[in-house]
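What follows is an incomplete set of chains from the complex, kept in their original frame.
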Amino acid sequence: MSSMMKAAVFVEPGRIEIVDKRIPDVGPNEALIRITTTTICGTDIHILKGEYPVAKGLTIGHEPVGVIEKLGSAVQGYKEGQRVIAGAICPNFNSYAAQDGAPSQDGSYLIPSGLCGCHGFKATAGWRFGNLIDGAQAEYVLVPDAQGNLAPVPDGLTDEQVLMCPDIMSTGFKGAENANIRIGDTVVIFAQGPIGLCATAGARLMGASTIITVDGNDHRLEISKKMGADLTLNFNHCDVVAEIMKITQGRGADSAIEALGTQATFESALRVLKPGGTLSSLGVYSSDLKIPLSAFAAGLGDHRINTALCPGGKERMRRLLNVVASGRVDLGVLVTHTYKLEDITAAYDLFAHQRDGVLKIAIKP
Amino acid sequence: MSSMMKAAVFVEPGRIEIVDKRIPDVGPNEALIRITTTTICGTDIHILKGEYPVAKGLTIGHEPVGVIEKLGSAVQGYKEGQRVIAGAICPNFNSYAAQDGAPSQDGSYLIPSGLCGCHGFKATAGWRFGNLIDGAQAEYVLVPDAQGNLAPVPDGLTDEQVLMCPDIMSTGFKGAENANIRIGDTVVIFAQGPIGLCATAGARLMGASTIITVDGNDHRLEISKKMGADLTLNFNHCDVVAEIMKITQGRGADSAIEALGTQATFESALRVLKPGGTLSSLGVYSSDLKIPLSAFAAGLGDHRINTALCPGGKERMRRLLNVVASGRVDLGVLVTHTYKLEDITAAYDLFAHQRDGVLKIAIKP
């Protein structure tokens, strides 16, 4: 094994490039993974454009599929050579936030301590790969808190089949879980990009019996039917809110999942809700949001608004891998293209411009 | 018993007056209550000012304490002459909304039906007294769906002791219940009017161990200590958000309860929350709300925002009456003044202008 590797790093706004980097040393609670497949996420595009700031020279990417190359001295129960994934979010399960029910919100021990300790934790700090530490678009990635974050891949599953588990499947399913779905519910999912499609699959999996998907792209709406949609609405061709009220006989939807991160989708999601309904928000917003008084019943509608960051950890991954292995959901169909790691700038270009029906791209080091 | 009674009715914006009205007939599922004590609510002031529209001639008021005068033919298990209260919100427990977990959101059978039924329900429709039907600021009030809404008053409790149960105790406690409070939590309550004070009492009752109340009125902050506050903050004298971050060592509050209905309180409530925290909103807002991006962690903070309308029904009232009877909470101290029904316009004037340290006024027909 050479001491150097190829890695896609953020150079400056508009530029992510392949460079040579030193393969990192492995601390007692870490593991080094040789990446066999990874992918590009919408968040990476924000990083590429400079909209989401990361350190120059940081390796990008947070969706690792690979093989254990080296285990830290304190990590037990795994073998070098074992196929694994790790979540996009690698929580520190020893943190206050994790023990308090919000593992994705803290991934770091690096808390200034006074005599009696400081309990502060930082939103989204569980997202470390390609954000706070080097990420997965490389030949190797170092997994922090490996004991809690390495998830063995069941035999017989391909890299492509499990490639969605670390991020979009975990996020999309969380959108469904946060929507308080009960058997017989009517659920509307706004936006059918990769995350929204996974939310649709999640809503189907949890027992919603009327699933309505909304997008402006007929191709994506068509794919949403494969993921479980009963009805699709193209917002270019109808008044979505009025249509949903008609479909539900004036009752409104039991829950609505927002999967884009815009005022329009958030607001429509609120407007279609029944009194007592739940808005599950997945999008990464880039500006202040407005809650219209009428959509909110002036605060008297018994509404719930739940937000989420992608759940991680080996138990979450184990469950998602089970779902894949069971054949309940086939997200492999979302992998529309394959590129070599060395060609990743071309892959970024394709993905950023959503050309050629691209949904997700497999990147192979 | 005469066939006529005195009632405070909405005449036009700025004018609520005592008039003579016919005592209503009692349908099979209704009950007629002779009011012994009632009170004025902040919502009534909105009605008085014309900010919340109701029909001209409607009797106002939704907090009835009294005695059963006459029972409908289908109502069982009660006696005429029995002391009872009814919730401010009288749900129709046979409605779809009630069976679906949101009883306050539907109080009416009056749903247009097609062959296969229409399931539409209307936000806040469970609020009927002084909104959709004649209310409690009168000598008599007709309770709809009486079988589900008449709550016997335990012996030994005065009218003043139970006067808060129908509305502000039920609402304030719901604010605490909606805040997902767990033992050892830090909870902040924004605004310490009657509802906020009850939310403070509710948070205390549910096991919060650090309760921080926020208001601009030192007198109300002082009373909040009696209701259970550990710390009080006057927003005129400090930067509330910064102060709470300091108190919690950077962690943020586990939950925040909004009890006023303004952008400032809503926004501050969001800003003091830990990632993973819950904002429980009680206020009746009068304009669109803004969710600032930074306070919301761009949608990635695992936050919850829950709104509520006051819960009603005889079981809810039974529980609140138990709390009063147990001596856990003494809300009688919130009754600062007493007026005769015939003097209610003076009471409205006092209450609307918050003179003389008024919190709640007992009105006696």
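Each chain carries a letter (A and B) given by its place in the written order, and its residues are counted from 1.
Keep in mind that, in the parts below, contacts are C-beta pairs under 8 Å (C-beta built on N, C-alpha and C of every residue); 3 or more make two chains touch, one makes a residue touch a chain.
Here the structure is a predicted model, which is why all the values come from computation and not from measurement.
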| item | value |
| --- | --- |
| Complete complex - number of sequence copies, 2 represented | 4 |
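FYI, only the chains that are shown with their structure count from here on.
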| item | value |
| --- | --- |
| Turn needed to bring chain A onto chain B - CA fit, degrees, nearest 5 | 180 |
| Chain centre separation in whole Å, for chain B relative to chain A (CA means) | 40 |
| Touching residues on chain A, where the partner in the complex is chain B | 96-97, 100-102, 104-106, 117-124, 248-252, 261, 274-276, 281-293, 296-309 |
